[in-house]
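== chain A ==
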Amino acid sequence: MKKRRETTIQLLACSVAVLIVVSGCIGQEEEKTTEPTITAAPEGPVSGGAYIEAMADDVQFLDPTRTSTRASIYVTRTIYDSLVVYGDDMSIQPSLAESWTVSDDGLQYVFNLRKDAKFHCGEPFTSEAVKYTIDKIMDPDEHSPIAYLYQEIENVEIPDDYTVVINMKAPNALLLENIAHYNFGLIVCPKCSEQYGEDFGVTAACGTGPFKFESRVPGSKLTVVRNEEYTWGPSCRSNTGPPYLDSITWRIIPEEATRLIELEAGNIDLARDISPESLAELVEAKGVNPLLYKPLNNWWYCFRIKDGSERSPLTADINVRKAVDYAIDKEGIIKSFMPGAILADSWLHPSVWGYDAKIKDYVRSYDPEKAKEVLEEAGWTDTNGDGTRDKDGRELILKCMTLPTTTWQNICTKTQYDLSQVGIGMDIEVYDSASFFSLATKGNWDIYLMNYRFSNADILYYQFHSSQAPAPNRIPWEDEETDRILAITRSSTDSQERLDSYFWVQKMAVENCLTANLFYEKGIYGVSDNLHIPSVHDSEELDSYIGIWKEPSTSHTIVLSACLAGICFILGANLMGCSVLDLLSRFK
Partner candidate 1 sequence: MQKREILDFFTKNRSMSVGISILLIYLIAAIFAPLLSPHDPYEQNLDVRLSGPSREYPFGTDQFGRCVFSRILYGARISITIGIAAVLFGLIIGSGLGIIAGYRGGLTDLVLMRLMDVLMSIPALILALAVVAALGRSIPNMILAIGINALPLFARLSRSSVLSIRTMEYIEASEAIGTNSFNIIRYHVFKNCFSPLLIFSTLHTASAILMAAALSFLGLGVPPPTAEWGLMTAEARVYLRQAPYLVIFPSMVILVLVLGFNLIGDRLRDMLDPKLRF
Partner candidate 2 sequence: MDEKPLLEVKNLSVNFYIRHGVVNAVTDASFKIRKNEILGLVGESGCGKSVTALSILRLLLEPPAKIMGGRILYKGEDLLEKTEKEIREIRGKEISMIFQNPLSSLNPVLTIGFQVSEPIILHQNLKNDEEVKRRTVEILRQMGIPEAEKRLKEYPHAFSGGMRQRTMIAMALSCNPSLLIADEPTTSLDVTIQLQILKLMRNLRRDVGSSILLITHDFGVAAQLCDTIAVMYAGETVEYGSAVDVLKDPKHPYTKCLLRSIPRIDVDIERLEPIKGSVPNAMNLPDGCRFHPRCPYMIEDTCEKIKPEARQLTEGRLVRCHLYGR
């Protein structure tokens, strides 16, 4: 009798706990629905509102001449201005430089600067600042990470306050694009840079940009506020005057699940670095929608040809490389892990100057049977019947390197399965980014997954020119013919000739199967409904936030009484858990 009484008490206690929790939820639910509906959305841009954005990695620091990490670029684009910027159609548009002329032999560039721009510290913007910035980047003791972009510049002359002359050692047709691209062309204020020295960009930053640096808590938050006197915005942007937003705050949230939840809870307005897997979730969530943009983000598997420091690669044999290219199910990856991505047929994104549709007929498509044939012909047969092919004693098990992020691992796991269907084994080794790149340069691997964003065709130079051998040309592909053609792409002034040489390089890469190009990724932002972004063009700029504006929104009110219900919940779960266990352990 005593036993039965105890079990009834237990069940009673559990039901009470559940009741409390359920009532807590219901109470909360009603409150939400009775919230006043948001007033009708105003048509034109409304100025005001603090804009909060969440990113995965932290900003390094804010001196454009000394940092080049992606996260830092988002912030420096708002604090500094560049001479020229990309228009929506990826054409070069004027910004701080009103106009510019290029000499016929491509050795001299003359920029005429705007006269109304001013630095945040009040100093007027003159050509002296441009010379100071470029000299600082090229100065060897500064160890600037972006010095390699300006290798060809001889020197910079400033005849008067508002004209800048750049003389080149060798012609480089891509100089303007390099300046426009990301933060390489941003101009720093000489006075502040000298004044703060080492701490410039760390504790203070001064440029001509639409926002001024305000505060920073390393590893968690960074805030910039509106620059009221800003009237010299680039003409191609929708708003050239002071930005609509009062301030921008970047919050560092490494965990993607948490970023999404903060977005849906309304604590942030925009979430960057959303992986494609969460696209479905963003679509159904209330009050939030995904904003898809096409960054020039090319995913590819890079093959190793030459011997590494300790290991000779299996992919030295071209047939293995071709078989791998045939065996990878690119559509399958796109369908499951990369919704919205488009199949890559060559190195260059269709919207990048230098892309040529003719490359399509050289590209290999998914054909496992063909892959098996190629392997059979090359003598890779499965002699010991263990499921993977081998040849004169060496098992065909590729060593693949990847990063720990979920999307990277998913793609590699999918490829591993695809390759196993045609008898090629693959061991996946996960390294965090610091060791990934240095090990990749050492070369003791067969294949590694890589994704890189580059807005002009110059990427081919870095990937295939022998001068770039240990890195970033990690294949490494050393071939005079390719070097000669690549030199033309940079030096010649005739655009058709550059187009043909770009095409030649891409065809060479596909024929020698140096890489297995997968797809161009569709970038995803999670954006809350009350945010309006005029345009996001391919180089992932949010046109430096000038055009973005926010509707006045009612922030979510969260009932404080929920604390009690919360604790009841944990107690309830505990009681339920242990009564189940107790009943379980009571049986004889």
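Operating definition for what follows: a contact is a pair of C-beta atoms (placed from the backbone, for glycine too) under 8 Å apart; a residue touches a chain by one contact, two chains touch by 3 or more; residues count from 1.
How were these candidates chosen? In short, all candidates are chains of the complex that A comes from, given by their letters.
The model shown is predicted, which means the values in this text are computed figures rather than measured ones.
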{"item": "Chain touching chain A (counting every copy) in this complex, out of 1 or 2", "value": "1"}
{"item": "Complex contact set, residues of chain A against candidate 1", "value": "255-257, 260, 275, 277-278, 280-281, 332, 335-337, 404, 406, 409-410, 412-414, 416-417, 427-432, 435, 584-586"}
